[in-house]
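A single protein chain has been removed from this complex, and every other one stays in its place.
Every chain is named by a letter (A, B and C) in the order it is written, and numbering of its residues begins at 1.
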Amino acid sequence: MIYNIPYVAVVALILIGLYTVVFKRNLIKIVIGITLIESGVNLFLITLGYRENSIAPIHTSSSQGSIMSLPIPQALTLTSIVIGVAVLALMLSLIVHIYRHYGTLNVTKIRGDEE
Amino acid sequence: MSGMSKIVKTITNIAFPFIIIYGLYIIAHGHLTPGGGFQGGAVVASGLAMIVVAYGSIWTIGKVKEKHLSVFESIGALGFISLAFLGLIFGTMFFNNYLVKNDILFGKDAIIGGTVNFNSAGIIPLMNFAVGLKVIAGLFAIVLIMAYATSRKEAVK
Amino acid sequence: MSMVIDWELILQHSPALIVAIPLLGAFLTPLIGRIGPKVRNGFVVLIALVTSFFVFLLSNDILTNGSIRTYVFGGGKPLINNRFAIRILFEVDGLNAFMIIIGAILVLVAVIYSLKYMKEYTGLDKFYTLLLLMSVGMFGMMMTGDMFNLFVFLEITSIAASALIAFWTSKGKSVYAGLKYMVISTIGALFILFAIAILYSQYNALNMAVLASSIQYSFLDKIAFVLLIAGLAMKAGIAPMHMWMPDAYGRAPASISILLVGATQASLYALFRVTFTLYGNNLTAILKHIELDLLGNSIEFDITLNGVLGILFIALAVITIIIGVIMALKQTDFKRLIAFAAVAEMGYMLLAIGAAITTIGGIDPETGAMIIPAQGLMALKGGIFHILNDALDIGLLFLVAGAVYYATKETSLNKLGGLARNMKYTTVFFFIGLFAVAGMPPMNGFASKLMIYESTYLINPILAIVAILCSILLLAMFIKVLHSVFLGPKIPKFKGVKEVPKTMLFAMAIIACIIIFIGLFPNIVVENIVTPATEALHNFSNYIGGILI
Partner (left out) sequence: MMELLETFIKTLTAINDDIRIWNPLIWVLAIIIALLVVYIIRGFGRRDYKEGTGQTQAFLSGNPEYEKEKMHVPGENVYWGFTHALKWVYDIFNKMHTGNVSDYVLWFVVIMGIFFLILGVI
């Protein structure tokens, strides 16, 4: 049971993130929601690689006889984090520009493209 | 963003070298221990971001030009991609690790259970250096420009 | 001296080079841009030309020989002791070759068009860097054989595209459109990553071919399937998740709109790859056996996955076509109108593919291909063919809209008028695009749409009727554009308008020539390019076998 807690956390993080993106009207909060979803997915990937009583997957220490966690999900997570940083930086800088133009971050007040 | 109080500046001055050294260590040992170009670069960039916070973005942008940062970033990316291209020329495939088992540079084979040998893993440490350079320049540029852009807004108000 | 060119070696490495050369070019552009804008422009065109050369070389080889080429990054074999070693690899079969041809045409045209179109703006070093990065992502998505790699390239495309949509930062709407695109594509991509993680957790593999051979369609696989389909459909602009498309297409610079068409179609390609290859073995799986007792007659039938999925796709496609066409008819912004037309065109492709999916009768145990009747095969061919035609037609129309914007700085249909006298060539290109997108006989749109009409009529006549009616509406809406932009009396404000520069006309002419060629000789294109792509799609066992080489 205790090993299922991370999966519960994954689902909770993704749902909270989706809720934030859908129902919050502030652009910064929407970005926070996206990062929450991202953390959820990253946590899922990391959890997949975990093995009970495992050690860090380092090449030279593989002779100690103990189990290693899977390194590939960790590599995937790292890539995902790097992409997440780029996305976050881009979105925040776009939001800076939006704030300059409209003077607000409320999505209902920003006049973009409708209809 | 203007600078913060003298206490913050002093603590920053003390902590800054340690953070930079730690980040560079993570970059350099990326092929041996958990870590690598991105992680170490992020540590170094956070150290630099601390400077931005303590001294203010306007002071910092007077010291570091954004253009130079983007050149460093390009060099980092170019180094990465050209190492991959060299794999095509000297090795068999794109991204081929042609330096490994070559005994020239980073050419030693990492022995399982043996002592940690810095001189191993072929092009991976070189790629880590390139990525590290790119991440340091890139992340610092992002933090600096965003801080500068928002501080200019404050100044206008 | 004689130089012997080892074509086989070049062919062997070209999958990597198609991605690597634009990547190298992207990072060199800011450095070369310091020398001067002309040198940089020449360099970018050179990079685009070299990339297209490799694309055509590779596609020619694969489409004529019907072979599959795999490229393992870093070298080594993908299989060690019959177990798949985790390696990043590109696998290029007929469908991939078909897609990268579209990508190459779009990238080449976009670069040539940008030279003059973007000339007066600052920050062009970054513009070209991002443009090349976006093409890297696009080509990568079209060629990769690895699920996680697909996600990475998807994100590269999204980030570059979002920055390019918001390139005109002085316009608030452009920046907001860029942010919307980023939010949408990030959320879509994260759910795709979640699905990939679910698949990885079960089969311990990321390679598409290995996954395809081992997927069991368990409950977790179902979840992954739903997440993948929904995420990729959103990225492909299928209604009612299409709303980002008019915003992004309409606000981006015209040369970026045309690349966005390519990026959208790369997502559509990924959608087809997931349904046909990744879940190919399970596509004809029987989900439920139903026995009904109706007035004494017992009726037995099976609900298969392909039936349910096909109907879902068809329903979405019909909604997409109708919403796209109806909304486009009332638009008053030139580019936004074309963007809604692009939504409708996306629906046509999904309609054809969905109709084809419903007809799949099973999997041939000997060849490992799907058993598809003639009308289903024709629908498949029509759908694939339409991907090429849509990219060209919508692309040409976007370029025309960009040319009008370049000459008049105006995109509103209410303010434009009477430009045909001043912009003769642009008007001709618009005519070609108009006929092509509406599916009028001598143009390429007709050939593929006819195949879609015929096959869907055999599968279900109502679909064909909807498709034809909406095509007529497409024609009507572009007649409206023709009337309000090009015809009518000269508006005093636009008396001094001149024809756009020659490089822009040249870029439009490239697409127009291809459109007319395909329109006049569709058989050549269908036999040589579309048929191998279709074979690759339904004969998915070849793709699985491709990594064993």
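FYI, contacts are C-beta pairs under 8 Å (C-beta built on N, C-alpha and C of every residue); 3 or more make two chains touch, one makes a residue touch a chain.
As the structure is a prediction and not an experimental result, all values here were calculated from the model.
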Shown chains touched by the chain that is not drawn here: A, C
Residue, one of C:287, C:369, C:428 or C:468, that touches the chain absent here: C:287
Option from C:68, C:106, C:209 or C:233 whose C-beta touches the chain left out: C:233
Chain not shown, touching residues in chain C: 179-180, 183-184, 187-188, 191, 219, 222-223, 225-227, 229-230, 233-234, 240-241, 243-244, 246-247, 287-288, 303, 305, 308-309, 312, 323, 326-327, 329-330, 332, 378, 381, 412-418, 441-442, 446-447, 450-451, 454, 476, 480-481, 483-485, 488-492, 519-524, 526-527
Touching residues on chain A - with respect to the absent chain: 18, 21-25, 30, 107-108, 112-115
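In the analysis below, only the chains that are shown with their structure count from here on.
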Whole-Å gap separating chain B and chain C, where each centre is the average of the chain's CA atoms: 36
Multi-partner residues of chain B (each touching 2 or more other chains): none
Sites on chain C at which at least two other chains make contact: none
Of chain B, residues touching chain C in the complex: 70-71, 74, 77-78, 81-82, 84-85, 87-88, 91-97
Residues on chain B engaged by chain A in the complex (per definition of touch): 32-34, 36, 38-39, 42, 110-116, 139, 142, 145-146, 149-150, 153
Chain A - residues contacting chain C, complex: 14, 21, 27, 30-31, 34, 37-38, 41, 44-45, 48, 72-73, 76, 79-80, 83, 86-87, 90-91, 94-95, 97-98, 101-102, 110-113, 115
